[in-house]
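Excluded from the complex is one protein chain; the other protein chains are retained at their positions.
And now, chain A:
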Amino acid sequence: MADKKKPNSADDRPQETDRQFLERYSIGTLMKDVLGKIVSNRPKDPITFLSDYFDSLEDQSNLVLKARNIIEMTHHSRPVFEMNVRQAYDIMLKQKVGKRLYGVNGTSYTDLIKTLCRDMPQPVTTKLLKKIECLDYEAITFDVFKSGVFTCCVLQDYVKLCEMLFNSLDFQSSGKVDKILSDVVNEQLKAALANTRTDARNPYTGQTDPFSLSIVEAGYNLGPDGLFYALERGMRSKSQLGGQTLEQFTIEICDAFLSKVKRLR
């Protein structure tokens, strides 16, 4: 008799507390958030995205990590990226800076940049920081924040592409690339980047001639024809300069990228 009573009372409680149970832990809002993020970010692999998201929920205390996770939710070329950056900035605004003072200061900004660049070789990160770092006490506006974050995300893509380029230059799969080839390739890239200027188009006079000509020249230098001639010239020199590892190669190629990063004033 006593046994029969217990199951009855156990049945009553689950019916009441199903919804209350969910509400106790606000699972509903959590699910709504995740679904909203999946729809707006459209990740290529939703399951991994879901698991990363739930993993990152544990880092609630560290605002910088939270901001980083939001920024890395989508690729920088998609329009949702800008909204994510704004959201990340809003999160970091809650950081306490001083007595009753909240905002994004140089320290948290630098921390965010460093963690966004965690997969890159250390010298690259150091050089990047020299250009865009901010002193600890400086207040970071959204414009500066957005530009710095965008630069980091593009640099992430750039470094991955460097690796692909290294693999295609390393024909013997030896793990090293001939320094001559690497030098030639680097030179062509630097020449192309030096030619094109970003603020060349004058909106008042509409003059674009030097700009567009330099694009043609840069495109030729990097196309199969120009590259063929440059590599031929390089290989004719027949000097043995040894090999370069992936890290050294990446550092040198990133120099070209970093030369285009504007120094903060």
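Going forward, contacts are C-beta pairs under 8 Å (C-beta built on N, C-alpha and C of every residue); 3 or more make two chains touch, one makes a residue touch a chain; residues count from 1.
Just so it is clear, contacts and distances are computed from a predicted model.
Within the choices "Ribonuclease CAF1", "Nicolin-1", "Aspartate aminotransferase" or "BRISC and BRCA1-A complex member 2", the name that UniProt assigns to the complex's undisplayed chain is "Nicolin-1". The chain omitted from view is touched by exactly one of A:Asp45, A:Glu58 or A:Asp143, namely A:Asp143. Among A:Leu65, A:Met83, A:Leu129 or A:Leu231, only A:Leu231 touches the chain that is left out of the view. Residue-wise, the contact with the chain that is not shown comes from A:Leu161, picked out of A:Ile27, A:Leu57 or A:Leu161. Here the missing chain is touched by one residue of A:Val97, A:Leu129 or A:Leu222, and it is A:Leu222.
What chain A contributes to its contact with the hidden chain is residues 134, 138-141, 143-144, 146-148, 150-151, 154-155, 157-158, 161-162, 164-165, 168-169, 171, 181, 185, 188-189, 192-193, 196, 198, 216-220, 222-229, 231-232, 235, 253, 256-257, 260-262, 264-265.
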